[in-house]
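Here the complex is missing one protein chain, while the rest keep their positions.
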Amino acid sequence: MPEMLENEANDSGSDPLGQSLSQTFYSDETLYGRELAWLRENMWFVVGHESQIALPGEYFLYEFDRESVIVVRDHAGRINAHYNVCRHHGSRICTQTGGLLRTLTCPYHAWSYDLDGTLRTAPFAPEDFDKTQYSLAPCHVRVHCGLICLSFAQVAPDFDSYIGFITRELQLQDLQRAKIAKRSMFSVDANWKLVVENNLECYHCGPAHRTYCTAHPGIPLGRPEEYVTQARSDRVRRVRAGAGTEESRQFRPAMVGHSSRNFHYLVRQVIGKDVETESVDGRRVAPLMGRSTYDGVQTMGLASPLNSIVLNPDHAVVYNFTPRSVRKTDIEAFWLVKGTATAGIDYDESKVSAVFEPTLKEDKILVENAQLGIESSAYRPGPYIESESFVSEFDRWYLRHIVNKGV
Amino acid sequence: MPEMLENEANDSGSDPLGQSLSQTFYSDETLYGRELAWLRENMWFVVGHESQIALPGEYFLYEFDRESVIVVRDHAGRINAHYNVCRHHGSRICTQTGGLLRTLTCPYHAWSYDLDGTLRTAPFAPEDFDKTQYSLAPCHVRVHCGLICLSFAQVAPDFDSYIGFITRELQLQDLQRAKIAKRSMFSVDANWKLVVENNLECYHCGPAHRTYCTAHPGIPLGRPEEYVTQARSDRVRRVRAGAGTEESRQFRPAMVGHSSRNFHYLVRQVIGKDVETESVDGRRVAPLMGRSTYDGVQTMGLASPLNSIVLNPDHAVVYNFTPRSVRKTDIEAFWLVKGTATAGIDYDESKVSAVFEPTLKEDKILVENAQLGIESSAYRPGPYIESESFVSEFDRWYLRHIVNKGV
Partner (left out) sequence: MPEMLENEANDSGSDPLGQSLSQTFYSDETLYGRELAWLRENMWFVVGHESQIALPGEYFLYEFDRESVIVVRDHAGRINAHYNVCRHHGSRICTQTGGLLRTLTCPYHAWSYDLDGTLRTAPFAPEDFDKTQYSLAPCHVRVHCGLICLSFAQVAPDFDSYIGFITRELQLQDLQRAKIAKRSMFSVDANWKLVVENNLECYHCGPAHRTYCTAHPGIPLGRPEEYVTQARSDRVRRVRAGAGTEESRQFRPAMVGHSSRNFHYLVRQVIGKDVETESVDGRRVAPLMGRSTYDGVQTMGLASPLNSIVLNPDHAVVYNFTPRSVRKTDIEAFWLVKGTATAGIDYDESKVSAVFEPTLKEDKILVENAQLGIESSAYRPGPYIESESFVSEFDRWYLRHIVNKGV
């Protein structure tokens, strides 16, 4: 992580923040094609949690661009990812979004593959047919602290520099032994960068997110960096109440980091005074995860512009943005709780998601309106305000690494 | 008006009327893009009537191409038009089709504008932020005899030569003090020129418009110019019954006029013998407007190929065609009655619109069938008949001014 960062802390203070991007970046089909190719070659994508496919033969599908990938646990307990394309005539093999299977059998001509992707049977194939030449095409896959990550690149990008940024936090949360409490997915009629930019500032939280502001009662309207200051000032007290050096490492300041292949950030912030976790009333909604306490502090991490993770004392939210077309982006979110917790007894999934799900849906409307306005001939790039510094950083990173390198 | 007209009266009698346009004019995407750019730079659009926004803060949106414009009355009573694009990050500011507002506040980051478009508040902006640089982008707007007109051109085209053609008639009707009784909107799956051409001839009225023919009992099948002759022959009697010179000016013959930027026409015609107004049974449906009498005569005016106005003794119809794509056009119509009339007592909105609304919907089906047929390889331009002379004029004007100049 260290050397890949160009500026670890967000200290562009005296520099001008610049302006929003011009119209073409949100509407040009050709540029979108180049962006998609770049994202494909340079990104890892968090696509799920291994608790979703706990049993051998359990699988789910993930789709990106024109790809469909089968993520399946095999009989040895390993998680494999295969392109969902039969080696005979190209048919999709799995047509449900998930389930439990003994073998991967194509519905067209019944070619059948083991869960590790090797071809088991090709009916009526000639005697000398070499089945070893017809395994399913593998997709790059890594499982890290329970999170299942895919890459569609020809040569997979370095995984540690992708996720290492937040590894310690995931481990402290014991994310590996978590389980999924809820999933939610919706489509946004806006360019993926508008969705990313929206996710990088809380300047809009005051005007637009009533529930979120209820959960964060001390939220300074549109000034997320003050959260960090609060976290810092709370640090000494909390560290003393805690177990010492290990925890003290948690309370580092907000970081924004980027390399030529990725854009990260990590923020520790106080949710609110006298608050236990991020919930509608501030009270706990599930058992504590890992080594956390109900201290009202949360970690917000960006594993990439397209993958975000929020760690609260008793639950986590992972949400992903998937570009679908120049003007369409899908959002998928899943909420994680302690793996041993029981639904209906230890937690209520609707309470676990009661703050973040409406917030994401409100964001959908906001960015759709931004897309529409930006497509007007009257749109001119506007000035970024101090609390939008991460957006400004992202835009500069995007222009330098995706647009320029893509040319 | 005078010098801009190339031929004021429709006297192309001995000239051949020519043939309908070839397929490409109704289906070519590139040509459509050029047409849209031309219309944008050269046209005014009637978008509503000021009675719709009688109170300060009342507004409605109008959309054209990728533009959305807020038409709003300010506290000084003026009608303003602003592009619906926030100067901060480009979001749409108003997201409802209309309503009543105190300020124009962006739902995204709460930048707030006065009704005249000046930026009032930009939360958390720096001390030295110059708000005067961030007013909403203005759209050209004129209010004429109560009709609100917009132009999306960089330099607004001359307004008088656009609407002056019909000003006297609008004044006689006292359109400025009218009010809207009903609105109706529908989409047509056809190129905008087919919708315009349909509106320029009544050759199809006999075969296709049963209700319209009931309201116009003496309609000579497909020969609208005879109406004018009838109007002329009625002229003497009517003028004597009227107030003299002023009214006599009304009874000019049908005119078709065009300049390099616009195409007009104006027709005075007898609706039918023993008829009071254009209604299903010929009887009055609302109080008299302006200086009119229930004389069964109507004025049909084309302010531009895209904007039509029909003035009957007791109600008016304004209807607009808005190109949406090469094969899609929206039609919006609104019906006006005397401003002091009370709905349910002085008029019944369903009776006011009972002739023209079904006629427009029948036209929708007719032009959709024409679009489909014209896209066949078997389509060949066909001959115009005498009663289609306005269509022929329009096609020639279009070819000369939009296609050639657009190249």
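Which chain is which? They are A and B, in the order written, and residues in each are numbered from 1.
The working rule: a contact is a pair of C-beta atoms (placed from the backbone, for glycine too) under 8 Å apart; a residue touches a chain by one contact, two chains touch by 3 or more.
All of these numbers come straight from a predicted model, not from anything done at the bench.
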item: Absent-chain contact - pick from A:72, A:85 or A:302; value: A:85
item: Residue among B:143, B:343 or B:385 touching the omitted chain; value: B:385
item: Among A:134, A:159 or A:294, residue touching the chain not depicted; value: A:134
item: Touching residues on subunit A - with respect to the absent chain; value: 66-68, 83-93, 95, 106-110, 122-126, 129, 134, 137, 139, 152
item: Interface with the unshown chain - residue positions in subunit B; value: 20, 197, 203-204, 206-208, 221-223, 365-366, 369-370, 372-380, 382-383, 385-387
